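Heads up, one of the protein chains got dropped from this complex, but the rest are sitting where they should.
We call the chains A and B, going by the order they appear; numbering starts again at 1 in every chain.
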Amino acid sequence: MDMSLYPHAVAMSADEFMTWSSAMINDLLSAGTKKTVDKLTGPIWSWAMKNSMHPLHWGLACCALEMAATSAPRYDAERFGMIYRSSPRQTDILLVNGWISKKVRPDIRRLYEQIPNPKWVVAMGECAISGGPWYDSYNTVQGLDQIVPVDIYIPGCPARPEAMIDGFMLLQKKIDDYFKRGVFMED
Amino acid sequence: MDIDTTYQAPSVDEIKTLLTEKFAGKVNVTKIETRRVYATLPKEFVHEVCEYIHEKLTFEHISTVIGVDMVDYMQVVYQISNYYTGVMVELTADLDNHDLHVQSISDIWVGGNWHERETYELFGIIFDGHPKLERLLTPDTYEFYPFRKSYKLRGQE
Partner (left out) sequence: MMAKDVLDIKAESAQMDTDKMWIIMGPQHPFSHGLWTLKIQVDGEIVKDAEPIVGYLHRGWEKEAEARPYPKIIPMADRLCYAASMTYTHLFCMTVEKALDIDIPEKAKYIRIVADEICRIQSHLMWLAAVGTDLGNLTLFLWGMREREFFMDLNVRLCGARMTTNYTRIGGVRNDTTELFDRDVMRCVERFEKVLWDLIALVDDSSIFVSRMKGVGNLTREQTVNLGITGPAMRGAGVDFDIRRDDPYDNYDKIDFDVPVMTQGDSYSRYQVRIEEMFQSCKIIRQAVKKINALGKNAPYRLKVPSNVPAGRSTARLEDPRGESLMYLISDGTDKPYRLKVRSPIFTNVSAAKPLVQGSRIADVPVIMAMIDMCLGETDR
């Protein structure tokens, strides 16, 4: 930065100078380099991530059997790149497929925090969306979005394997969108 | 031990006569059906009668221990089954609301351990002599007994 172009900058206090100069630097970057890098790499990240969604290997209740049936030979989930990983550190997606009792709330929160960014949360089945048939229970949480932010809701009780695949194709579109709007130096 | 095919377990009528003879005045056999015997007894004799049923009548399996909240009093129902004949004996004991103690039968049948623990957690009935009477299904922070009639669910008033 050539400070002779900005003579009024020497009259600023330290805080003012910090805010003014970071705005200048960001402008410069986004005008040029950042936009180019985003345009080049956005499609690559989105192609990679949406074709290799790795959910967490975790089954809670009835919808978990339909999740298992989705990775069975008839409704093959692996053609979308969905490989279930056992450790949350190696996954992208937290797939919650059953009702959430009060005892398991801290574990869901801990698992959500252990998944590294960028991550998505899918609520599968009526119980995870809004409490389901157990609407008047003293021990269930009425919906997953009271604990973690949810991206995709898959309805059904239990959600058929075709519905789960449809939900994941919608998630693919969301991942596409997320990367194409630009994530270089985003944090 | 091999499967003992020569042993003849007592039939339903024999069980009724044996129980009424041995525990006269304590056990009251109310009804008999095919392969079912229903009896009521005061809570002090639960352990003694269960030991007799386990040892002498070879009822090896406790199916379940159930707690019931009849608002003025509470009840504990034991259902015990026999692997030789398929007969099931049902014992019902009444408990006073101010004295919810009954002796545990988990030393006779280890399978009744978790059933009694669950009844304690949901109703508040205390089983004396139970090795580990703690909360099992609900989180540790809960302090109420959910299945009592005094606890109402959402929308139930």
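In the analysis below, a residue touches a chain if its C-beta (ideal position, glycine included) is under 8 Å from a C-beta of that chain, and two chains touch if they have at least 3 such contacts.
Since the structure is predicted, the reported quantities are computational estimates derived from the model, not experimental observations.
A.B. asks: Please give every residue of chain A in contact with the chain that is not shown.
C.D. replies: Contact residues on chain A toward the absent chain are 56-62, 65-66, 68-69, 72-74, 86, 88, 98-99, 101, 103-104, 107, 111, 133-134, 136-140, 157-158, 160.
A.B. asks: For chain B, which residues reach the chain that was dropped from this view?
C.D. replies: 1-3, 35-36, 60-64, 66, 68-69, 77, 79, 83, 85-86, 88, 90, 109-115, 118, 136-139, 146-147, 153, 155-156
Note that in this section only the chains that are shown with their structure count from here on.
A.B. asks: What residues on chain A touch chain B, complex-wise?
C.D. replies: So the residues of chain A in touch with chain B come to 102-103, 135-139.
A.B. asks: Under the touch definition given earlier, write down the residues of chain B that touch chain A in their complex.
C.D. replies: 138-139, 146, 151, 153-156
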